[in-house]
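Worksheet for the structure shown next.
Of the protein chains in this complex, all but one are displayed in their positions.
Moving on, here comes chain A:
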Amino acid sequence: MSKEWPLWEVFIRSQHGLAHKHVGSLHASDAEMAVNNARDVYTRRNEGVSIWVVRAADIVASSPADKGALFEPSNSKVYRHPTFFPMPEEVKNL
């Protein structure tokens, strides 16, 4: 049976979280079942969470071989890193 169930990746935004985080995966026959079961497998029913489920087949990942080309050039160019701007206290979560 589970051979026919596709894999879904689960992303959860916790109660005080600002963004959905990938928490794991599960098998389900469709999106509705994936959301239903994500509650039991990953949230333990915390209040106020938002769940996203995405069919694993729909996710395109960067290839490890591209790591250098994608991420390294910025490391030697500190002016690209926006860490020199003093932020006012009132601005949260930026």
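The rule is short, and it goes like this: a contact is a pair of C-beta atoms (placed from the backbone, for glycine too) under 8 Å apart; a residue touches a chain by one contact, two chains touch by 3 or more; residues count from 1.
Simple rule for what comes next: contacts and distances are computed from a predicted model.
**Student:** If you had to name the missing chain as UniProt does, which of "3-methyl-2-oxobutanoate dehydrogenase (2-methylpropanoyl-transferring)", "Ring-1,2-phenylacetyl-CoA epoxidase subunit PaaC", "Electron transfer flavoprotein FixB" or "Putative monovalent cation/H+ antiporter subunit G" would it be?
**Tutor:** From the listed options "3-methyl-2-oxobutanoate dehydrogenase (2-methylpropanoyl-transferring)", "Ring-1,2-phenylacetyl-CoA epoxidase subunit PaaC", "Electron transfer flavoprotein FixB" or "Putative monovalent cation/H+ antiporter subunit G", the omitted chain resolves to "Ring-1,2-phenylacetyl-CoA epoxidase subunit PaaC".
**Student:** Any idea which of A:15, A:36 or A:62 touches the chain not displayed?
**Tutor:** Counting the whole complex, the residue in contact with the absent chain is A:36.
**Student:** Which chain A residues would touch the chain omitted from the figure, given the whole complex?
**Tutor:** Output for chain A: 1-2, 5, 26-29, 32-33, 36-37, 39-41, 45.
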